[in-house]
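Quick one: this structure, given as structure tokens, is what I'll be asking you about.
Of the protein chains in this complex, all but one are displayed in their positions.
When the chains are written out, they are named A and B in that same order, and each has its own residue count from 1.
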Amino acid sequence: MSEANITAHESDVLVVGAGGAGLRAAIEAAATGARTTLLCKSLLGKAHTVMAESGIAAALGNVHGEDAWQAHFRDTMLGGGSMNDWRMARLLAQEAPGRVLELEAWGAVFDRTPEGLIRQQDAGGHRYARLAHAGDRTGVEIMRTLQQRAVQLGIEVHMECSVQQLLTRGGRISGALALRRATGQFAHFRSNAVVLATGGGGRAWKVSSNSQEHTGDGVNLALQAGAALTDMEFVQFHPTCMTGPGSAQGTLVSEAVRGAGGVLRNAEGRRFMFDYIPERLRGETAPTETEADDWYATRQDRRRPPELLPADVVTRAIDAEVRAGRGFKNGGVHLDIATRRSSDEIRRLLPSTCRRFALLAGLDITREPIEVAPACHYSIGGVRVEAETAATSVPGLYAAGEVAAGVHGASRLGGNSLADLLVFGRRAGMHAALHALGTEPPAKVSAGESKDVARIVRLVEAPLGRSKGENPYLLQRELQECMQAHVGVFRTRSGLEQARDKIARLRRRAAKISAAGPRLYNPAWHLALDLESMLAFAQATTLAALAREESRGCHAREDFPAPSAEFGATSIVLRSSLEGLRMTREAVNAMPEEFRKLMVPDELKQFFEEQSTWVRTKSTSGSGAATPAAGNSKVTG
Amino acid sequence: MLDAVREVQATQAGDLAVRWNCKAGKCGSCSAEVNGIPRLMCMTRLDGLPTGEPVTVGPMRSFPLIRDLVTDVSFNYEKAAGIPSFQPVPAGADGKRRMYQEDVERIQEFHRCIECFLCQNTCHVVRDHADLRPHYSGPRSFVRIAALEMHPLDAGDRLPLLKDGAGIGLCNVTKCCTEVCPEQIRITDNAIIPLKERVADRYYDPIAAFLRCFKRTP
Partner (left out) sequence: MDARVIRLEPHPAQRGDAWWAAPLLTAIALVAFVAYAVWAALQNGNYYAAPYLSPFYSPCVAARCTHVSVPLVGAWWTLSPALLVLWVPGGFRASCYYYRKAYYRSLFRSPVACAVPDAARDYRGETRFPLVLQNVHRYFFYLTLPVLAFLWWDALRAFRFADGWGLGLGTLVLCANAALLTLYCLSCNSCRHACGGHLDSFHGAPIRSRAWKIVSRLNEKHREFGWVSLASVVLADFYVRLLSVGLLNDPRLF
């Protein structure tokens, strides 16, 4: 294709990705006075943000007046095992309420308290009821509100336009080259600032709750442009997702099912969560079924059932049971609400879950147990950014939302991702606009840039021209199987090394992909291109997981089951180099004393104790079912 | 159904064009016509279709075809851009905005919309009368306008738009939009008819108009 066929566009700020963070960034950039262009890989409004159910964490204090940003900050740091960038956690806690109220002023409709204020609901890890929500479709509410706001501001949107590479000039961002899916034509967007808001990379796993867009594009683009990644090893798995049929695998089964009385049972019919109660939570967790069932009836003055332990604990318990051979045929355990509540109650409490199972699986959850297993859910790590500006290490390049790292630490609390999108989306948009407006508008395309563009176009078009070669769909499946098997809930050195080598082989094979067919909307071609990003994401995750020789938050190493003080103060940072990914260990920013004071003294210590006891708990539990502990001790032994 | 299409993609026709994202009925990308009936592929189970005969999957018929199952749905985005956005009334004296659950519940039904555009595709005014498209915004737009018009804190007035630009009079309440809505929004009963009644209040009700005269000059 000659360059004449490449359309040229110019703007001050280019936002890549139109989920919550991208839209919020574009809105802020436009409001700051920058000419803003928004690119999205799918149609506008289809981003993964729409799948968020529970709510957005913000210390509005509408339900509990004593809630304040300090408490939200503390919960976030505690949830993240203090691996969080404390400045980001502070900004998140301080600014989330303002972002929520702003959404309301733009037309979002949240559920209300009897006083007419925004209602807030409980979520794991939050000390107070803090999640502003619109029923169980908060993500849709946020997306529509932001989408309409962006349209109202007249932001230029290019749909189904996927960025292939960021362009730099003299080490600074100068734009991006994108492929228009519908026509197969290229578009050259020139701008002095780019905001990456492309989401995570969950599609690299076989069992994933992520939308198919989550292919790690931003991570790949940032690496190529010279930015640093961090915390890539922290990939959060949601404990209860559907195991089938077909692509229903990975679909979330909300915590609400357990909250309503659903219990987890293995193939032997045992309520196995009693075997996995961490030491530090023994005081507040019911040790027997009778006492646990009492809690559902009264909900107070009783210890909570173990099914409602923190998500990471439940995830590891389910995974351990399945690996010990006590799972069901699809590799899951049973989540049983049918025998616990009457049909009417289930239908009243869980209407959307009932409907989804009936439609997707043909299953009546009021009669039968649901088979569930953990699924890849959220990429905590990503592009490293400055807390206040969301700037990456490349001048002009910003990142916000799931693609950026830092705010969640080693594990993310429910509701914090939606807050993250808005708080840091806005900051990225604002600082990108200020950067762009403070620099000279893009000069004429230089000869070097034209050459760059021509080279990228040739690379991108290559799979289209190969009539024979690797099948991108099958390559993706191999990658997904590999990540699922070796970079899943539990990791070991040997597994991670296998994954590392497999990914290297897949990368070589990916260079020979054939996506023969027309230019017009050719999914094989799109997948071939996305596969590059998925492989880069998978590689970064695997290398970082291999380097972190400890267990912390959602990163669980069977061969290093305890957290280590050394790693607790260290971030794994990855950069692109000629030899591949270059890894460095860098110190986590220490929290100043005034913020340390916000944490109750023993809480952090307790957190580490929990971490160190999860294996021991299983081996000392009196269940008589010693297999999971034995399985682990083989490796740890 | 979506799984079947994806399997075909992976093994037989890699370039089979189809949109999909969430595979759980939440993003509204995989709209198509299965055996001639508009629906989301991800929420259509093959075992619910007649067995022993071929299943036909086609693109949404109302929109220009790009390739295979992918259509150009920009019509819907253009119509959405023409709707004046939310115009909030000033916040209360304490700086807070108050709304009540009973009021928000009515509009939350409309906010459930996942913008799959199946209603737009099925509405015969859009589907069969291309000449009317410039004058008609379609059910999705009416749902959006209803959400704004019934918003307790909205100060905007979209009735003139409804009557003329959006062409609510062209809707003949045959309820196909409601039949195909995967979110089970009762589009006709809860959005379109109440809006038609509001338009009637303003433009077709002589007694209401007469009473308004007195309101203006007390």
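Quick notes on this one:
We adopt the following convention: a residue touches a chain if its C-beta (ideal position, glycine included) is under 8 Å from a C-beta of that chain, and two chains touch if they have at least 3 such contacts.
As the structure is a prediction and not an experimental result, all values here were calculated from the model.
One chain is not displayed; in the complete assembly it touches the shown chains B. The chain not shown here is touched by just one of B:Leu16, B:Cys30 or B:Met43, and that residue is B:Leu16.
Touching the omitted chain from chain B are residues 3-4, 7-8, 12-13, 16, 33, 35-38, 50, 54, 56-59, 61, 65, 68, 99-100, 102-103, 122, 124-125, 127-129, 132, 149-152, 154, 167, 169-176, 179-180, 188-189, 193-194, 196-201, 203-205.
Basically, only the chains that are shown with their structure count from here on.
A straight line joining the Cα centres of chain A and chain B is 30 Å long. Within the complex, the chain A residues that touch chain B are 42-48, 50-51, 101, 104-107, 109-112, 114-117, 119, 134-135, 137, 140-141, 144, 148-149, 151-152, 159, 182, 211-213, 245-248, 251-252, 356, 359-360, 362, 471-474, 477, 515-518, 520-525.
Those residues of chain B lying in contact with chain A across their complex are 2-3, 6, 9-11, 14-29, 42-43, 45, 47, 66-68, 70, 72-73, 77, 80-81, 85-86, 88, 91, 96-101, 104, 107-108, 111-115, 147-148, 151, 154.
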